[in-house]
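A single protein chain has been removed from this complex, and every other one stays in its place.
As written, the chains take the letters A and B, and residue 1 is the first residue of each chain.
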Amino acid sequence: MEVQEIYQQLEKQFPGKVGEFKGDVPEPYCTVSPEAIVEISRFLRDDPNLKFEVLSDLTALDWPKEEKIQVVYHLYSYSNKSQIVLKVDLPRDNSKIPTLEGVWKVANWFEREVFDLFGVIFEGHSDLRRIMLPEDWVGHPLRKDYVEEEEYDGISTQRAPLVEKLLR
Amino acid sequence: MQAYIDQLIRDGYFAGMPKEVVYAVAMVLAAFIVLSVFVAPLAGVTSWLERRVWARMQSRVGPNRVGPQGILQWLADGIKNLLKEDLIPSAADAKLFSLAPYVVFVGFLCAFVVIPFGSQLIVADLNIGILYILAVTSLVVVGILMAGWSSNNKWSLLGGMRSAAQIVSYEIPAGLSILTIVFLAGTMSMQGIIKAQGWAPWDWFLFNNPFTFAAFFLYFTAALAEGNRTPFDIPEAESELVAGYVTEYSGMRFLFFFFAEWGNLYVIGAVATTLFLGGWQVPPVTSDPILLGVLQFVVFFLKAYLWVFIAMWVRATLPRVRVDQLMALCWKYMVPLSFLCLLGTICWMLVFPKGNQIFSVAMFVLGLLIVAYFFKRVVFQIRHARPELYFKPHI
Partner (left out) sequence: MNETAPVQSQGFYAEEMTISVGPQHPSTHGVLRFVVKTDGEVINEAIPDVGYLHRSIEKIGEKVTWHGYVPYTDRADYLAAMFANQVFCMAAEKLAGTEVTRRGEFCRVIACELNRIASHLISVGTFGQDIGAMTPFVHALRERETINNLMEEICGARLTYNYIRIGGVGYDILPETCTRITEFLDHFEPIVDEFNRLLSNNKIFIERLAGVAVISKEDAFSYNLVGPNLRGCGIKWDIRRDIPYSVYPELEFEVPVGTGQVGTLGDSYDRYWVRIRELQESCKILRQCLKMFPKGPAIAKVPRKFKPPVGECYARVEAPRGDMGFYVVSDGSEYPYRVRIRTGSFTAMSIIDKLSKGIMVADLIALIGSLDVDAPEIDR
């Protein structure tokens, strides 16, 4: 099934909640509104024609210029061998989105990672803790404007320039 | 040996000394001689041999630097471990922690008292010899439990618990298998059991009847389990429990555990040889007592070491069983089977009070055929896998 058709079906099913569709790129994607992501995913998973069984990937993109964080969902259907990319635009300062844990269990860890590295809060998540970084880490490193703290737990994070290091 | 000392006393060598002191000194001296001349090098060389055998089976080289073919590696290891700091974790129960290795060590060492290396070479031929071995080797479980508990480490505790359950369980099939031989020989003295057999394989208790044949393998399996050897090495299961009850040990105390393990391997082989394989019995080729003694020693040693080698082989080959499977194997299969062997042997003794020579020879031939078939398979597999390519440095 073409991605175009899936998109049209989605638009019919969820009027007003599905945004723009981009089909002329290597990975066609469509934008959906944050509050509809759970029901759209559930529909995509359970619909007998679509059958998107798995959530291949869940990540985020930071666009400081447009003042938004995009959460990107890669869904894949083993039955139809088709992929669809869903994107959700969130504001940068207060990025909140419902969790997909109820639809795909794997979202638990993916969302923890996005929370850790981007600071997106997944509402309703059962165990939203940092996963990669220590619990007491400050900031979310994959945001474009992230600046490393001078030191962490008394350990300097600054690297001396090579020449200085050699002279010392 | 007691007779020899009595003779010396009668000859007036120790005039003016109380008899008990002479005995005590003689005992300590004997223990020291056995320990330093035989047990320590034996355990050491066994450790080196195990590493070499293992290495060859894994197409590695193994320790080959210290001494010819690395045979002195165990000395170097011993010295290294002696010089290491004796660490006792601050949270550990220091007294028990320090004591545990010695308990394990004593448990295995005491077994050497009754192991016969020849018709004359035995420290004490106790009339309850085999029972004594079963009793003192049980000390090992106390030591391991002490080590596991006193380390105050959860891995050690799990290891100690596993070990206690395992050793206590496997005492039963081991004891029952030994009992079949005690019935056949009519004595528990180690020398007595050997004397009840002959030098020829068909005179061994192994081929006496099908039940002793089975009992032998039951004994060997149970002994491996008691000795914490693969596939029953769950108390120190490296990949699960880090190192089990020895996790917190270092230096010489650590070495004592492994000293005991390798020495114990020899005890397993020696007991198996004594009970089933005719012990030191040699064909009547010479009447010279010294030559005979040497011959007996060599024969006994080779037979015992064959089983040490097989234990190494098994360790290199088999994976480890799980705790519940280990218990199931013991209680569901080995205990009933060893009871069956015991009953079968008794029935056999009733039917053939003098034994059945023809059957024994037939059993022996059958055994040889099995070994021959096994070697044929080994040769086939070696050809099939083209080992000459293993050592090609650059394909």
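Here, a residue touches a chain if its C-beta (ideal position, glycine included) is under 8 Å from a C-beta of that chain, and two chains touch if they have at least 3 such contacts.
Since we're looking at a predicted model, the values are computed, not measured.
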| item | value |
| --- | --- |
| Residue among B:Ser47, B:Thr230, B:Asn264 or B:Ser338 that touches the chain left out of view | B:Thr230 |
| Of B:Val294, B:Val323 or B:Val361, the residue in touch with the unshown chain | B:Val323 |
| Residue of A:Glu5, A:Glu27, A:Glu67 or A:Glu123 in touch with the missing chain, whole complex considered | A:Glu27 |
| Which residue of A:Val3, A:Ala36 or A:Leu55 touches the chain not shown here | A:Leu55 |
| Contact set of subunit B toward the excluded chain (per top definition) | 54, 57-60, 154-155, 158, 161-162, 230-231, 233-234, 237-242, 315-325, 381, 384-386, 389-390, 394-395 |
| Contact set of subunit A toward the excluded chain (per top definition) | 25-27, 53-57, 59, 61-62, 72, 74, 78, 81, 83, 85, 104-106, 108-109, 113, 117, 130-134, 141-142, 144 |
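Operating definition for what follows: only the chains that are shown with their structure count from here on.
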| item | value |
| --- | --- |
| Subunit A and subunit B: spacing of chain centres that average the CA atoms, whole Å | 62 |
